[in-house]
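This is the structure I have questions about; it appears just below.
With one protein chain removed, the remaining protein chains of the complex are shown where they sit.
Coming up: subunit A.
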């Protein structure tokens, strides 16, 4: 079986000739249908840029990205966005503050010409556990966790196959994080989704993903399976450092 997402030697360069920043260099990975794949690294490691490059939000300067074996058109066509949707990190910044939830959810439907908007909005809200009562509220009337649920509903409403999740819970409290992670897990099983999840938290990735790629300074460090991570079976020094750091503070 060929991979659903296939990224080969991806490079992303920002800036003009005088001051170039190589945000991502030579990153390759495959994600199978139905799998959940994690990208881990510190800030500035290029993990979010990889997601943005897949989405067409960051320029690719080299390498190829294939979905379902097909090279992506640039700019991305509507069919791509019907298949791949993204959930952003900050639920406070990614939803229009002056649009009701209803309007936030109808926009993708209108763009893609779906007819049964009414039913789909109801269903999307139910899927993320919010219910119809939230439909005509504004984002400021929702808590952070509820807003992130709206962001997930907006991504799911087009019934995509792939969700790109960029730090979906890092802006949330631990108790709310657990709810959102459970929701994402349940939705994946129910709808057979494929996830590409970016996080700086090894524990979150270990919980959510079967395989993960560790990144540093825009390059790949190593690819691990969940079992290898749990067995502390990292071959690279950087991954071992991350594992130690995730255990908390130890007095010298």
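Operating definition for what follows: a contact is a pair of C-beta atoms (placed from the backbone, for glycine too) under 8 Å apart; a residue touches a chain by one contact, two chains touch by 3 or more; residues count from 1.
In this text, contacts and distances are computed from a predicted model.
Not shown: a single chain whose UniProt protein name, out of "Cation:proton antiporter", "Peptide/nickel transport system ATP-binding protein", "Succinate dehydrogenase" or "Cell shape-determining protein MreC", is "Peptide/nickel transport system ATP-binding protein".
Check A:30, A:122 or A:179 against the missing chain and you find that the one touching it is A:179. Where subunit A meets the omitted chain, the residues involved are 42-44, 144, 173-175, 177-179, 181-182, 185-186, 200-204, 206-208, 226, 229-230, 241-243, 245-252.
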